[in-house]
Structures are given as structure tokens and as C-alpha cells.
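Below is one structure, written out as C-alpha cells; the observations come after it.
Omission of a single protein chain aside, the complex is shown with its protein chains in their original locations.
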Amino acid sequence: MWRVARLVAAKDLRIEWRSRVVTNQVVPFAVLVLVMFAFALDVESVLQRVAPGLVWLAVMFSQFFLVQRAFAVETSDGALDALRVAGVDPAGVFLGKALALMAQLASLVILLLVGAVLLYRAEIRADGLVLLVTAACSATAGLAAVGTLYGGLTAGAKGRETLLPLLLAPVVAPVLIAAARATEAALGTAGTALGDGWPWVGVLATFAVAFGVVGTVAFGPLIEE
Amino acid sequence: MDAAVELCDAVAVLGSYPALAGADLTVRRGEIVLLQGPNGAGKTTLLRVCAGLVPLARGRASVLGLDVAAHRDAVRARVGLLGHANGLYQELTVRENVDFWAATAGAGTDEVASVLERLGLDGRLADVAVSRLSAGQRRRTALACLVARRAEVWLLDEPHAGLDAAGRDRLDETLTAAAAAGATVLLASHELDRATRLATRVVEVVAGTVRQPS
Partner (left out) sequence: MAVTTQPVQTERPATGRVTATGTRVTRWLAVACWLGAGWLLLAGLVLSPPDVVQGDSVRIMYAHVPSAWIAYLAFVVTAVSSAAYLWPRTRSLTWDRIAGASAEVGVLFMGITLVTGMLWGRITWGVFWQWDPRLTTTAFLFVTFAGYLAVRGLGGSHEQRARRSAILGLLAVVEIPLVHFSVVLWRSLHQEASVLNPNGDVQLDGFMLFTLFTGVLVFTLFYLWLVLHRQRVLWLQDHHDDSGLDEALSARRAEEGTP
């Protein structure tokens, strides 16, 4: 299973490296979303206060594109079918794609946090760094797992792609809440204490583990016809 | 009985349309069987059923003695399918695609090198991204991915389509060599002259059923 996961993750990342879809399309979109929030919300003090939430909102919207891209790669030439026929371990495929997705999401999160610092005057403090990194890692792991799972469900036949945001948005809501609160605690936004963030990291970790395990088991049956 | 593939009153449904309407077929090991028939007859569905991709609504299908419904993963491990789509990753090179598919089947890099050479994909061509290849070259790459997996049963859906004369020659050589090495080949093709020479037996698929089943 892990051998297959490594193969699939390496393949996905290599494809991304060649095609640069994430760097050339998704990242600009995410940054644009940050800018548009500024247009919509206008007041600078408000922006600074809600910066953590906006960052994770932008991550969530970008996640839809990343997941759809991850599976468009598979379905454009029937590769997902070929993976099924080849008897490749679906749990390995799930883990591989989730890991690749996690890497892409992680780089996006870093970029968006930088963007928040630049655009919203968010301030990252040194003692909040551990909390921030831990929260971001668990959040991206959870988003990657759940995205890969639901992406597999909606991949393939026509008319299913539009279903992805509808299915995914309610599911990632806990991640949105938890990641935003944890980030607020890490940045000290509105005087939130550092210690307040750790329960949220617990929620994120539970989410990531739960969907990591569930996804590994459920991905195979879900992609079958 | 040493049957490589056995279909018994197989009914397969796509949506509500019965693509296979009760097909019977027996293929022995080492045979090269040609499926011929008009478009829409059900040849593609038949091959996909044997690969375990499409479940049967009625009837039975078994490959190498294993029931496809009950032992689907074991069947898939021994079967290789070249379908209508090539199953390739557009952004990766020929070599990377074949490497990937070979690695998932546990084959090594020297195996990949020899396969590329046999199908004329070595040299400069091996490091070109699939998206830049012609349709015929992509088909050959897809075939290389199949060959590298060393399956026991080969299922090929119109493999000659898009290949030039040299490509078709190499394909025929590969299939004959595979059958000689003990693999069973089932192919659907409209290339009647060439395929009839290649095949040990010809079978007609019409309206979702098979004629001359054994």
C-alpha cells in the first residue's frame, strides 16, 4: 500500500511540476480572493481582525479547484479506469493522491499566510509559530484526505463535477472553524490567548485521522462502477 | 477444462441499455481470439466485463478459473486491458508513463527498457511528453504500458486503430510472442485481414450476443 502511495504521490507531483497548474492558476486565484475580500470588507481594522478566517476561506475555495484538477488528470484519458483494471491497491492510490494534494495545499497555505501579512497587516508572532505550524499541518492533512475521498466520488461521469463543492463544503466546515480559531490564537488576533488554540488543533487532528482512515477504506468501493 | 475466459449467459447493462444481452464464450489458454462485429455490438463491453470493470446484471463470467464477481481483485491482477482511452498521463513522458504502470505491476526498469525497444519507443521518443505525441504514438505507448505488466490475459479493444503499418506489424509480433509465452489474447478489431491472420479463432459479436462461442 505504501509503495503504491509513493508511486502515485510522486506521479501526481511530477505532473504538477510539468504543468504548473497550481502555480499558474490556483495560486493567483487564491491571492485574488484575498484581494477581493479586501474590496468587499473595506475597513482595515476589520480585515486585520478577520484575516485568519479569510485565509482559510481562500484555502477552502482553492481546495475545490485542486481536487477537481487532481481527478481531471486521472479521468481525461481514462487513467482512473486503468488504475482499477490494473488492480492497483485503491488504498494506496488514495494515500498517494492525498499526500500530493496535501503538499499542494500546504504551499498554498504558506503563500496565503504571507499574503495576509502583506495585505491585511496580520502579525505573526514567534511564540505562536509552533501552534501555527501544527494547526496548518493538521488542517491541510484533513482537507487533503476529505478532498481526495469526495473527489473520487465525483470523478468520472459527466454532471458529477458540479456536485463536488456542494458535498465538500459542509464536510470541511469543522476544519474551517477550527483552523481559523487556531490561527487566531497563534497570531494573537483580538487578544486571543495562545493556549486557546490547542483544543482546536485537537479537533483538526481528529478530523485528519478520521478521514484519513475512512478514506483509505472507502476510496476503493467509491471509485468502482 | 483449461479455460482462460468463460462467459455464461452474460448480461451487462449500461444505464438501462443491455450492452451484453446474454453472451456465451469460451476461450482456452494460449488462444488469440478475434472479436468481430458491427459497431455497438457489445465488443467493448464484453472486454470490460472480462477485465472486471463492468459488473454483470445476470449470468457468470470467469477468468483463469476465477469468478470475476467474487474474485475481482485477483482477476484484475492477472489481466491487462487496452481500452478505447489510452490511460496515459498527458504531462508525463513515454518512459515515465511506462515506468509508472510497470512499477504498479512490480516490473523493473530493465523490463521497461526492453518493452520500449520492442515497440520502437526508445531513443529520443522515450523522453517526449505524451501530449506532444501523435495518436499512433500514444497508442503504442499505451500498448507498452500493457506489455510491461506481463499479464496472463490480454484484452485489447481495437488496438490497431491509429497505428501506422510499422506499428501494426510490431503489435502483431508482440501479440504472437505473448501467446507463444502462454498468455491468452482477446482482441476486438475492425482490421479484418490482419487480425484474421493473427488470430487462432474468430468469433462474431452481434446484438450483445456471441456466435460460434466455442
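General remarks:
The chains carry the letters A and B, assigned in the order they are written, with residues numbered from 1 in each.
Here is the rule we go by: a residue touches a chain if its C-beta (ideal position, glycine included) is under 8 Å from a C-beta of that chain, and two chains touch if they have at least 3 such contacts.
Keep in mind it's a predicted model, so treat the numbers as computed, not measured.
Residues touching the missing chain, restricted to subunit B, are 9, 11, 13, 15-18, 21-22, 24, 55, 57-58, 206-209, 211, 213 (touch as defined at the top). Although one chain is not drawn, its touching partners on subunit A can still be listed: residues 149, 153, 157, 159-160, 163, 166-167, 169-171, 173-174, 177-178, 181, 196, 199-200, 203, 206-207, 210-211, 214, 218, 221-222, 224-225.
In the analysis below, only the chains that are shown with their structure count from here on.
By the touch rule above, subunit B contacts subunit A in their complex via residues 51-55, 73, 76-77, 79-81, 83-92, 96, 100-101, 103-105, 129, 145, 149.
Taken in their complex, subunit A has these residues touching subunit B: 4, 7, 11, 14-15, 18-19, 73, 76-79, 81-88, 225.
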